[in-house]
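The structure is given below, and queries will be raised subsequently.
The complex appears here minus one protein chain, its other protein chains still in place.
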Amino acid sequence: MATVELRFSALPAHVRTARLVAAAVARRSGVDEAVLDEVRLAVGEACSRAVHLHRRHCPEVPVMVTLIDDEKAFSVAVTDEAPQGQREEQGTLADLAASAAESTDPDQELVIPEVGLAVITGLVEDVEVAPGRDRGVVVTMSWPISV
Amino acid sequence: MATVELRFSALPAHVRTARLVAAAVARRSGVDEAVLDEVRLAVGEACSRAVHLHRRHCPEVPVMVTLIDDEKAFSVAVTDEAPQGQREEQGTLADLAASAAESTDPDQELVIPEVGLAVITGLVEDVEVAPGRDRGVVVTMSWPISV
Amino acid sequence: MDLSLSTRSEGDRTVVEVGGEIDVYTAPRLREQLVDLVADGKYHLIVDMERVDFLDSTGLGVLVGGLKRVRAHDGSLRLVCTQERILKIFRITGLTKVFPIHSSVEEAVSATE
Partner (left out) sequence: MDLSLSTRSEGDRTVVEVGGEIDVYTAPRLREQLVDLVADGKYHLIVDMERVDFLDSTGLGVLVGGLKRVRAHDGSLRLVCTQERILKIFRITGLTKVFPIHSSVEEAVSATE
């Protein structure tokens, strides 16, 4: 029931705030010290991805991060509101990298949303990527609490 | 326009999260390093006060903190939702301290909401304490940004 | 940063060395420490705040509570603090008039009423 909700305008600087908050709340919730780097990275990836999509599709809409600590696990849900139809194509990492290589859009070179998702799923054991209520995607990551 | 909104359930631990977030966002907004301790303390006082009132009157309702960085100033608004009628009596610090001295409620000894407000107003030059929309109080504190 | 607490005797005084952050989250532990000391018959306390990084009004409330407790036994509660940002909080709340504040534990130990 101990919940923290963070909403921020879609700016890269706030991704750092989200990482900081996630790591601090995770530590206090009893997530193992050794795992905090993973929390920081995974939450940062999920938020970078959401910020990138919002800037492209809905720059006025804030990104939402919900932190829930239910005594057995610490969970973070990152919700973007990017319209579903316009979401990036799925593809292999190599395809994505190749398309990034051909692109001259510097922003695209920097952020490939699906590479961020690949890092998250490669890193975190318990991840769920589900469609959002109206649009967008909710990335939910959980870590066990060692008390 | 760069806004961060934090909502948290009324628990003392989350006051630390709020302090951390406020200091981090203030630093990035360009608030002077020398003033960050003041930001941390003032935001902590406002949040401790709100958490205390919520625990007493509406433990299920989250406390809300809004951070706004409008390029000339960095502002933090802490909103509580405690019912207006039931708010603590106003009085001098000495009265409050005396009543705390007589009380055997350990929680009351720990937190005297008006002492927290006294710290804030003694510390921060630009403070506004206004009634909330439906109930409660909004404590708004601003600091200049030195760019 | 969390709260750290350690106590030691100096003659008839008990020195409580506090480090870290005294806030709404950790103040209950400091309170418990002071209550325990008074229950143990330690009525002359020196709270060394030199390693305190953060103090808020909740912490002040606990110190005031401690002062009331020792006074009920004709005791004393002295503070050691030279950090300007901590002293400022005592000044703002008028507590510099309530607590004897010393610049070293030695000074506090040798102080008399």
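A, B and C are the chain letters, set down in written order, and residue numbers restart from 1 in every chain.
In this section, a residue touches a chain if its C-beta (ideal position, glycine included) is under 8 Å from a C-beta of that chain, and two chains touch if they have at least 3 such contacts.
Please read these numbers as outputs of a predicted model, since none were measured by experiment.
Interchain touches from the omitted chain, evaluated on the whole complex, reach A. Of the candidate positions A:Ala73, A:Val119 or A:Ile145, contact with the hidden chain is made by A:Val119.
Annotation for chain A: contacts to the undisplayed chain at residues 12-13, 15-16, 19, 37, 40-41, 44-45, 48, 51-52, 93, 97, 100-101, 106, 109-112, 115-116, 118-119, 122-123.
Keep this in mind: only the chains that are shown with their structure count from here on.
Without chain A, contacts among the remaining chains keep them together as one piece. With centres set at the average Cα position, the gap from chain A to chain C is 44 Å. We define each chain's centre as the mean of its Cα atoms; on that basis chain A and chain B are separated by 29 Å. The mean-CA centres of chain B and chain C are about 24 angstrom from one another, to the nearest whole unit. Looking at chain C, no residue sits in touch with two or more other chains. Under the contact definition stated at the top, the residues of chain B that touch 2 or more other chains are 13, 16.
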